[in-house]
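Structure first, commentary second.
One chain of protein is taken out of this complex; the other chains stay put.
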Amino acid sequence: MVNLPTNPADILPFIISIITSHTFITLVIFPGLIHLVLASSFLTWYERKLLARIQLRIGPLYAGWPGGILQPIADGVKLIFKEVIVPYKADRTLFTWIPLALVFLGTLPFAVIPFGQNWVIANLDVGLVFVFATTSIFPSMIIIFAWASNSKYPFIGGLRSLFQQVAYEIPMWISALSVVILARSLNLLDIVNAQAKIWFIIPAFLSFIVFFICVMAELERLPFDLPEAEPELVAGWYTEASGVIFMALFLALYLKLYLMSTLVTVLFLGGWWGPAFLPQPVWTILKTMVVATFIIIPRGIYPRIRVDMLIKLGWTRLLIIALGNVFLTLLIVNSGVLSAWGL
Amino acid sequence: MEVALAVPPDIVFIILATITLLAAILALQAKELIYGAIGLGISFIGIAGFFILLDAPYLAMLQIAIYVGAVVVLILFTIMLVRREVGEEVIEKGERGEGAAGLWIAGLLAVSIAGVAALAGPNLASTPPPGQLPVSALGPVLVTEYPVPLVILALLLSAALLGALMLAKVER
Partner (left out) sequence: MIWAVLILLFTGPLLTLPYLIVFPKRKEDHFRDMPFESGQVPQGEARRRLSMQYYPYVLMFVVFDVVGMFLFAWGISFTRIPIGSSLMVLLFLILLGAPLGYALRLALRRENW
């Protein structure tokens, strides 16, 4: 359905027409590959700076003039040239390729997340379930990677990560169900459009709290830091990763942070709706950065949660609060209280 | 010179079928059980791809979330319950008559597929059946027209859960 040019003089206009097509721009530039790599690198720098200010230090300072902003690039270059040590009798193939698969999985859900009315790569009707389905593959890959590095610390860390992520995925899904009931659609573009008059954080406030806590647990962020318990387990399930493999894992983890922050924004904070003096994607990114700030800050403040309290919190309290909020949302929608805002 | 950028569905089907079959073969033949679990996961993703080809996107997502997300985790957990030394060889190849059994089953399958194709006549098409199943249509149908299967599903899941709890309890 595309006419390839036969005349050599036509090749340059043809390439230009492909590059400026909307599909290519969304795929590669925004919200595509370049934006994702830049955003996750920026998040690594942002986290280090933020935690440093909380802990009364300065953070990255020397790489790049305005406050060490080129630090992620310096880290990347350093990690590429470091030696990759595969542990003795570890499974070399799995050890090598699972981090790559994790990066792949981390970028895949961004194909359906809308950053603006026209800024979505693939507007799927099952968008929300697509995001949840792909993020549910993470625990199995983590446990395989932990098994593949033939070492005790990663194995224990991997198991802890598995139980933690598995425990907090269900309350996450059920609190997103409240949003689905309010918006009556699984299409993320429709969900954001339904928040034109009122952001879903207001009718579904309890769901927002549950979702936020589950997001922090999914990302293995303090206070849910057990899989990466530094005084106990060195570095948890990625202890043995070094060099390029660690860079891939690091990229995957921060991609997941960006993904979850964007998901909170799209589901609860109204996506791109805001006063019109800023373009729509800028609003989305601003709100995402605010959410990411609130996810990063507890890392500098709170102690770690104990494992039995973690399991109790995930399986009992959060699940029941999420279910309760689903019924509350049902009653609200049924009674028509929100019809003034078009819900 | 015109080139179609949209790939015809048959090629996608062949690629998906190859991936699924190779993953399934890996799942059966792998020496390390973890490789078997990974092969199973990849074949589940291939089947989800088939659901997408058949215009049932919600089923594809269901397949990925439930099978690859939960069942593979369960299988991995069960694999790690079994203690096994690294590099242990269980049975020599060829002792169990696996070649002959494979040929026999392949022959039976070929005969039955040929019989079905002959009976179907010239209506054997390779394109997916018409009609889409968008989520907005699937959701209401699932809940309104199938209440009894819903309740049976609930009872089945409860039975599975209680059974597993009994098992875990006795193992103390």
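Order of writing sets the chain letters: A and B. Residues in each chain are counted from 1.
Operating definition for what follows: contacts are C-beta pairs under 8 Å (C-beta built on N, C-alpha and C of every residue); 3 or more make two chains touch, one makes a residue touch a chain.
As the structure is a computational prediction, the values presented were derived from the model and not from experiment.
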Touching the absent chain when the full complex is considered, from B:23, B:56 or B:73: B:73
Selected from A:44, A:239, A:261 or A:325 as touching the chain missing from the view: A:239
Residues of subunit B in contact with the chain not shown: 6-7, 9, 12, 49, 52-53, 58, 61-62, 65-66, 69-71, 73-74, 77, 80-83, 86, 135-136, 138-140, 142-144, 147, 150-151, 153-155, 157-158, 160-162, 164-165, 167-169, 171-172
Interface with the unshown chain - residue positions in subunit A: 23, 27-28, 32-33, 36-37, 80-81, 83-90, 92, 99-100, 103-104, 107-108, 111, 121-124, 128-129, 136, 147, 149-153, 155, 159, 163, 166-167, 169-170, 173-174, 177, 180-181, 184-186, 234, 239-240, 243-244, 247-248, 251, 307-308, 311-312, 315-316, 323, 326, 330, 333
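Quick note on the criterion: only the chains that are shown with their structure count from here on.
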Averaged-CA centre spacing for the pair subunit B and subunit A, given as whole angstrom: 28
Residues of subunit A that touch subunit B when the two form their complex: 1-4, 6, 89, 91, 94, 124-126, 129-130, 132-134, 136-137, 139-140, 143-144, 147-148, 150, 162, 166, 185-186
Subunit A partner contacts - residues on subunit B that touch it in the complex: 1-6, 32, 34, 37-38, 41, 57-58, 61-62, 64-65, 68-70, 72-73, 76-77, 80, 86, 134-136
